[in-house]
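Missing here is one protein chain; the remaining ones are kept as they sit in the complex.
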Amino acid sequence: MADAPIERKLLYFAWIRERVGIEQEYVALPGSVSTVSDLLDWLKGRGEEFAHAFEFSNVIRVALDQDHADHDDLIGDAREIAIFPPMTGG
Amino acid sequence: MADAPIERKLLYFAWIRERVGIEQEYVALPGSVSTVSDLLDWLKGRGEEFAHAFEFSNVIRVALDQDHADHDDLIGDAREIAIFPPMTGG
Amino acid sequence: MLKVRVQEDDFDTTTEVAALTHGRTDIGAVATFTGLCRGEGETLSALELEHYPGMAAKQIETAAKAAMERWPIDGMTIIHRHGRIEPGEQIVLVIAASRHRDAAFDGARYVMDFLKTDAPFWKKERRVDGTDAGWVEAKEADDKARERWSNAP
Partner (left out) sequence: MLKVRVQEDDFDTTTEVAALTHGRTDIGAVATFTGLCRGEGETLSALELEHYPGMAAKQIETAAKAAMERWPIDGMTIIHRHGRIEPGEQIVLVIAASRHRDAAFDGARYVMDFLKTDAPFWKKERRVDGTDAGWVEAKEADDKARERWSNAP
């Protein structure tokens, strides 16, 4: 029997948040999503706002459980996935 | 007719001041003293305290009218000549 | 000793330096960096700083700990503000205290360079006429500044 899919918390920041229109949501990712890159592709297909937000997905940064991840990193069992543009703090 | 010798103010600092026993003095340099190096040699010959103060004259720093000078620089018409060990400010 | 704060409120440099060095006589050097909001030729009315609360402090701590392992640093304090910040106001403070000045300077600069590229803050500009001037874009120069620490001695 397959494990129940993990519920993940997705967080969106800055112009990505503005484009998708939500700050956070809980989702179960489909089995086809294993890397950060897969996730961004899947998000892009979730409607017009998401297509707009993830149009240039190569610049988008992702953090898994509050650690920076590369696009080819595996999502694994990360519970909190944050998606944001390049940072401009300091 | 030769010019009258210039009266120079000599200032001593830190352990050089302590060794020579004076803070400042006015002197007319002999005609044989033209460079900073000549001055240090001449000072060394002015008695026991001076011989002690200028024993290792290669480490001693000199400023002419408040600008750092090298040992082979000409003293020229500098009126204020300061003599001190390497600086330890900051 | 490491103190990291992410807050809306302003901060006072003298107070923070004193808190870091109070009662200690082994610290000979304190380097600080303060980032201020620029007015961009009187066109900007404010920056709105968005942040990712948990991760912001965590990333700053990671950068500070890396600095403290790399150089002989005795204490660091880092404060980053969020929310609305007007021209002339302070945004960020980094303090590095050490026996020696090189470690203090290097530590403060290293943390600032990592903050720029790795700490989850985003700046939106608000114009004097009230309109939204969009999100500040990340600078390639900041990526380069961060990279130089990989090659430096």
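The chains carry the letters A, B and C, assigned in the order they are written, with residues numbered from 1 in each.
Basically, a contact is a pair of C-beta atoms (placed from the backbone, for glycine too) under 8 Å apart; a residue touches a chain by one contact, two chains touch by 3 or more.
A quick note: this is a predicted structure, and the numbers were derived from the prediction, not measured.
K.L.:
One chain isn't displayed here. Which of the visible ones does it touch?
P.N.:
B, C
K.L.:
Spell out the interface residues on chain C facing the chain that's missing from view.
P.N.:
For chain C, the residues touching the absent chain are 12-15, 17, 21, 23-39, 42, 87-88, 99, 101-102, 104-105, 108-109, 112, 145.
K.L.:
If the hidden chain were put back, which residues of chain B would touch it?
P.N.:
Interface residues of chain B facing the absent chain: 11, 13-15, 17, 63, 66, 68, 82, 84-90.
Methods note: only the chains that are shown with their structure count from here on.
K.L.:
So, what's the distance in Å between the C-alpha centres of chain B and chain A?
P.N.:
Here chain A and chain B have centroids separated by 73 Å.
K.L.:
Provide the C-alpha centroid distance between chain B and chain C, rounded to the nearest whole angstrom.
P.N.:
About 49 Å, centre to centre.
K.L.:
Give the residues of chain A that touch two or more other chains, as numbers and ranges in rising order.
P.N.:
none
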